[in-house]
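What you see is the complex with one protein chain gone and the rest in place.
Take a look at chain A:
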Amino acid sequence: MTAVEARDLRRTFRTRTGVLRRTATEVEAVRGVSFDIQRGELFGLLGPNGAGKTTTIKMLITLLLPTSGTARVLGHDVVADVREVRRRIGYVFGGDRGLYERLSALDNLRYFSELYGVPPREQKARIGELLEMVGLTGRERERVEGFSRGMRQRLHIARGLLHDPEVLFLDEPSIGIDPVGARELRATIASLIDVGKTVLLTTHYMFEADELCDRIAVIRAGEIVAEGTPGDLKRLVTVGSVVEIETYGVGEAAVADLGAITGVQSVAVEERGQMQVLILHCARDAEVTQAALSRLDGVRVGRVGTREPTLEDAYVELVSRT
């Protein structure tokens, strides 16, 4: 059964500048986005900054009206049945803000329990369960202003789950969190699916999407350019394999020279301290390693390796296509 359904969603922003001579500018942030999310599914929405991910989420959670198109959450229209949608969804976004800094974690959860209409007799037990789930038991009486970003993010998730919503919208929840905190957060998100929640997740981290998502839609410039399982998306790319060569002091001319090798589709240079890692995206069945090394004559070369394309390679190719 479909939990979230978006059909040709569009959102245009109009801004005006100037005092005497007003100039209007229109930006099409979302241009005809359609997708379905099934109940119990973890659906990822990936895209670069400004691609329209957050705008799409804001239309689905009733904070923004679509310019055109329709969207339904658990069968309720996000424009006509606003209150019904709000009863059934939780919304969590990333970053430092969005919590009452001067209240304790417990009071933040108590306040939102009231707003979500959690019965008073159930509040204590529900808040206790959620604090346990997000690993904040014992810290609940501390003011949020003293919390780390990871702790805030986990508190955001607890808040989003107070009323036991069926659908959860997570907008870049792991942004800016250290690796340990991010790993704990991923475990928390994965556990949501275990208890039957439907999740729409936006993230910039490909390994996160690869690890968590059942299906992914890649959005670019307000349009969905690909949709499928992480495996489907990896198969969409034309790259057959990726060759990585560690070098020290490679010049631009040599990099350009590598791009001219038959079978090399693109060359990227990743700086890692004193080292430059050359990343060669190669066509299927192309054998380019020997040719590449011969063109790096005179350059100090470290490890050389070949790997399968990752979701990140697929993502980069999908959002870079013109």
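By definition in this document, a contact is a pair of C-beta atoms (placed from the backbone, for glycine too) under 8 Å apart; a residue touches a chain by one contact, two chains touch by 3 or more; residues count from 1.
Just so we're on the same page, contacts and distances are computed from a predicted model.
Of the candidates "4Fe-4S ferredoxin", "ATP phosphoribosyltransferase", "ABC transporter permease" or "Cytochrome C", the chain left out of this view carries the UniProt protein name "ABC transporter permease". Listed residues A:A6, A:A71 or A:L99: the one in touch with the omitted chain is A:L99. Looking at A:G117, A:P179 or A:G273, the residue that reaches the missing chain in the full complex is A:G117.
Summary of contacts with the chain left out: across A:L9, A:A51 or A:I89, the touching residue is A:I89.
Within the set A:A3, A:I61, A:I245 or A:A314, the residue that contacts the chain not displayed is A:I61.
Residues of chain A in touch with the missing chain: 13-14, 58, 61-65, 83, 86-87, 89, 91, 93, 95, 97-103, 107, 110-112, 114-117, 120, 159.
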